[in-house]
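A single protein chain has been omitted from the complex, and every remaining protein chain is retained in its original position.
What follows is subunit A.
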Amino acid sequence: MISATDLRLTFGKGTPLENPALRGMSLTVNQGEFVTVIGSNGAGKSTFLNALAGEVLVDSGQIIVDNLDVTKLPTHKRAGRVARVFQDPLAGTCEGLSIEENLALAIKRGQRRGLTSAVKKQYMEKFRDSLSSLNLGLEKRLGDKMGLLSGGQRQAVSLLMASLTPSSILLLDEHTAALDPKTAAFVLELTTKIIEEQKLTALMVTHSMKQALEVGSRTVMLHQGQVVFDIAGKDREGLEVKDLLGLFEKQRGLEVDDDSLLLG
């Protein structure tokens, strides 16, 4: 279980560019839940994900991952519990290393690394099995450099790498946004398949409201660094994009009212 409580984070504090990215953000994700996160630009989606991953440390608030307070831990000390796929298909893998070397890096995520050979024979079967599930023929190209693969292929491998070892939560940061529509659909399908098969707890940020409703079991909308609505189960069933837009506008309208009240 992941719980984030009252997270606050301001970038460039005390400068003219001061930007409060998280303003009391709270969210609890239960074991096995697949949450989709939407919100406009600057709503705090990426900052929230970065805060969970440890890439940024929050000013205040608390983040607990499976009973461990990780609020102050740097990224690499959380990595055993938090798996991640980036938006940029080139960011999740090392292009200068071979496919098997990338997978070997991922299979030791969050564990001690010693001086024994990194690419071990006993990994090979697991590597081939998981790569063949992609149907891209990559299981025959284990020794090829990652840089020879297309963006979509690399994102698919990133996804495999994130799910190669167990994690408390899988963070997906608009991981289909930089791909062409066909490849994006393939990677999304792969995502839901892996999450279902391995019963993973996942948090997926997306720009597409349609995508946010199609996959996962719960949808959360962020606005100005806070959760503005959170729907799951029956309320979420049959919901369409226009309903979501309605909800969003209602919320924004309320915000404006609040502001005018304050200013008036």
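The rule we apply is simple: a contact is a pair of C-beta atoms (placed from the backbone, for glycine too) under 8 Å apart; a residue touches a chain by one contact, two chains touch by 3 or more; residues count from 1.
We take it that contacts and distances are computed from a predicted model.
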Response to the item:
Complex minus one chain; that chain's UniProt name from "NADPH--hemoprotein reductase", "Regulator of SigK", "ABC transporter permease" or "4Fe-4S dicluster domain-containing protein" is "ABC transporter permease"
Item to complete: Using the touch definition up top, pick the residue from A:51, A:104 or A:160 that touches the left-out chain.
Response: A:104
Item to complete: Out of A:61, A:80 or A:151, point to the residue that touches the absent chain in the complete complex.
Response: A:80
Discussion item. Going by the contact rule already stated, which one of A:68, A:94 or A:185 would touch the omitted chain in the full complex?
Written reply: A:94
Worksheet item: When the complex is taken as a whole, what residues of subunit A touch the one chain not shown?
Response: 53-55, 74-77, 79-80, 83-84, 86, 91-97, 101, 104-106, 108-111, 113-119, 161
